[in-house]
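Have a look at the structure below, then the notes.
Other chains dropped; remaining ones untouched in position.
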């Protein structure tokens, strides 16, 4: 079974769980991930009590929902949480009352430009009673009284986040981060949880690792802020983290999207861009930091200063099913997951092998005597060794492999085996990790 | 009465005065400006005696002209200074003689490509007798003798320049400079004198000023060289001046032109460009320093090194009426003046509010609890706060507001109130003036 299929199966398993920024849904999701990962890593979960200050934020009350529905005067069930969990605004206050249509309408959210979908709406930080339905459902509501019930609870509890760290030869870190707060939607964000989990397995299975790999899971915004704030993790990350990526909407099979870090030129950007160079350029989209929307917002913020890039297939906000009931298991696929996994593994490969090289001899070395150069010289023969000659010419002790790749126009993936060959022949030497 | 109308009225008043690089016309103009400005500022005038060395130049003799004409053999007045003062080449030597047509023709200047206008011609530094007329007038001259009279005088006198300084909270200066040497032409340069005067009034009326504002008036080239040279003003300007602008042809209502400083990236360029971003891009022209022509030539010269940018509506050289009798009061208008005034006041506003900001908290702050962020989250809602989020994300203690404006693509004018709001909420803090 290939990785894509395994990932899709895992997505199917966690899809039905109702997640929010706090609560049992998140905990249940983490339990499944931990079990699925098995021995691959130590999967740590953390609870942050309601009221805890995390940087400028305060951890909110925990939220639990058991049921919700709207009945009309005849007792017909207009809407039920059991049909689709998106029908209730996330973090809705409890309610059990009869209201006339006019009052009900003020509590209803729809997506008028997509009249057949239920939008995903939340109100974490302001008490509110709210329902979501399709625009067509709303239009069909007739005057009269409605019995609305939200069997929810807001109470002092805790917010849950998790991480897994795979130590490498050095303390320098590569960071992967995804969020755990979205209820039943497929691409956003079952897919990110699943890609992170599969990457943990793959990285754990690598025979050796130069870098330490850190995988972070938490509710978007507040969870990552809590993660960075607590134990002053941001200080050690700022010191050790060399590159990082946030995952969002990585399960569909449409395009590949990179959301650049603030400078757009960090190692994160350069490594991921380079890996994407081997993909069909028509399917690769490059988004500026100005279009950021997930936790790259926190990682790149002044004071944190981690140049983390975002990775998506169809970018959040852009694909039509985004944040609606249409973002279900049909949007994602084994093929989509496999594509995301392959890109991220190639990125890991590039980072592992990236190094600043220096040639060991002035002038070009005599490659022929080492079997690395054609022994007959006729026009056109240089082409076959051009990448090797270029690598030798640009390995001046200042450029790393990715920079050389960019300057000579050859994907870094193709340069890695050449660099290894030249290193074994002692024609180049590694200066230091970058 | 709006500023444009007041400015046009002032232009009408100074238009008829005959100005040159020295003489009573300049002094009379300065007297009117001083009177018009009233209590707004101390308007200082300075006299530099003939023969004074100013850098590489020597202040020439003062020039006075009372009358000039050409009569033909029949006593018909072919041309009279009283009809149009441009008929005499500026700084013409006195003359009173009868000459045949051939000799007269050598003294005549026309604009052959514009046969109906009198060109504006000067000969400040070489003794010369010269008349200007339309090409058609010249073609109509018939053989015969002509009585030519120029009742002018060149004598040891002085060159006059002026300035006004409005002190601010700091000694850092913003410079505005315009020239006072052109006879009756509307756009070039009544308009510059008028814009400077109106700006003095407006800046003087500002409730507080971070910068000190310096307004310089003098004959083009020699006057500004004298200004910079005397009292070693260029040394203190080089130290204190943060941005500067020369005004030329700022009274018409065609386009907005910026003549960039040598680097094109100085604060002057960036502030004025930013202010122009709110104007119709089709009406904004960007000129390289290679097309400079007014006193930005002196300010930017090596040894002075003030990165001053030029501001025009239709740029000198470019509009058809330039340096001809067609550049009269019909070329300029209240609307044209108002546009120039608004752009320069917006530039002043940007400079006053420009600062390097730093966010005070790692990660994004919780804007919702401060009423600065939507409390409901649904797709599309981020747009309304994107500029605020971007400002927070880019305020890293290194970028000034104008740089942030350029990087996030939002005019600085729109960022100023946002920055004020964030500063009041103590979410960003000012590092230092730039």
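Should a chain be cited, it is by its letter among A and B, assigned in written order, with residues numbered from 1 in that chain.
The rule is simple: contacts are C-beta pairs under 8 Å (C-beta built on N, C-alpha and C of every residue); 3 or more make two chains touch, one makes a residue touch a chain.
Note that the coordinates shown come from a computational prediction; the quantities given were computed from them, not determined experimentally.
*Asks:* Beyond the 2 chains sitting in the coordinates, how many copies does the whole assembly comprise in total?
*Replies:* 3
Just so it is clear, only the chains that are shown with their structure count from here on.
*Asks:* Quick one: chain A and chain B, Cα centre-to-centre, how many Å?
*Replies:* About 54 Å separates the centre of chain A from that of chain B.
*Asks:* Where on chain A is chain B touching in the complex?
*Replies:* Going by the criterion above, the answer is residues 55-58, 89, 109, 111, 119-126, 128, 130, 221, 224-225, 228-229, 234, 262, 289-290, 292-293, 297-298, 300-305, 317, 322-324.
*Asks:* Where on chain B is chain A touching in the complex?
*Replies:* Going by the criterion above, the answer is residues 358-359, 361-366, 368-369, 375-379, 382, 386, 389-390, 392-397, 408-409, 427.
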